[in-house]
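Excluded from the complex is one protein chain; the other protein chains are retained at their positions.
Here is chain A:
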Amino acid sequence: MFPIKESRFLSGDVKLFRVEAPRIARKRQAGQFVIVRIHEHGERIPLTIADSDVEQGTITIIVQGVGKTTRLLNQLEAGDAILDVVGPLGEPSEIKNFGTVVVIGGGVGTAIAYPTAVAMKQAGNHVITIVGARNQSLLILEDEVRATSDELYLMTDDGSYGEHGFVTQKLQALIDQGRTIDHVLAIGPIPMMRAVAEVTRPHQISTIVSLNPIMVDGTGMCGGCRVYVGKECKFACVDGPEFDAHQVDFTNLIQRNKMYRDREQESLEAFEADPTHDLEEAHHCQMEQRFPEVGPRTV
């Protein structure tokens, strides 16, 4: 059991959790993720670690409620607990002094890009951050990102905040201005990451994306998260999740991610219609936490 120490909504359906997981907190590096299961009948889902606090023994995860499991998670509060949290998984981001680095976060992807931006800043880079969202209410971590960026550009699709337009337009504008860009990291919806790859490709700017394929165990055992990078088959859980954007087969990633769309939709509808059972089950886990089983007997 992994107790939730703090939880708060950052925007409409995006929620931040600080979860007690001392071993993971101690080891975690930017770019890594955990796999979470909420209750006995739940699925295993990967979530990126946004931050950690070694002294408090906590990790921070930021979750957008899009499917059943993430919406259920977003109904949990401080004092509740998550049944299983395993990690840190995946390879850490490559952090070094590239020179000028552009970090691009789209929607909840900002939460994933943020720790890498912090690490890039610490490594001595000039960090330009471009954060995009559909509208103002979906922009998250503005203050945190501002504090770690040398330059920050906020973009909204509807112009309700920051500049009107997509993150790729800002990136293109920077390139057109003749700014030197040594490295780009883009994390967000797949179409956004693909679009960023196409902007930087003609200029041969090294570009990294963090992929989010379907995953079960997260340790290289199931092969469900296989992605194709430069014709090579890679497992996102152990070889990634970050890959060279110019080599990734995004079309295949989109197709494989659609595999369970119908089932996921059904599951979400059933949950929205009546979340009681799942909530009870999630809280039942918490009861076990309060009344732990008697420890191992010594014969």
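Convention: contacts are C-beta pairs under 8 Å (C-beta built on N, C-alpha and C of every residue); 3 or more make two chains touch, one makes a residue touch a chain; residues count from 1.
Definition applied: contacts and distances are computed from a predicted model.
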Which of "Glutamate synthase [NADPH] small chain", "ABC transporter substrate-binding protein", "NAD(P) transhydrogenase subunit beta" or "Hydantoinase/oxoprolinase family protein" matches, in UniProt, the chain that is not displayed: "Glutamate synthase [NADPH] small chain"
Which of A:Val86, A:Val103, A:Ala197 or A:Leu211 contacts the chain that the document leaves out: A:Val86
Hidden-chain contact residue, picked from the options A:Val66, A:Ala173, A:Val216 or A:Leu279: A:Val216
Residue of A:Val66, A:Ala173 or A:Val238 touching the missing chain in the full complex: A:Val238
In chain A, positions touching the absent partner: 23-24, 27, 37, 41-44, 68-69, 83-89, 216-217, 219-224, 226, 228, 233, 238, 249, 251-252, 255-256, 258-260, 262-264, 267, 296-299
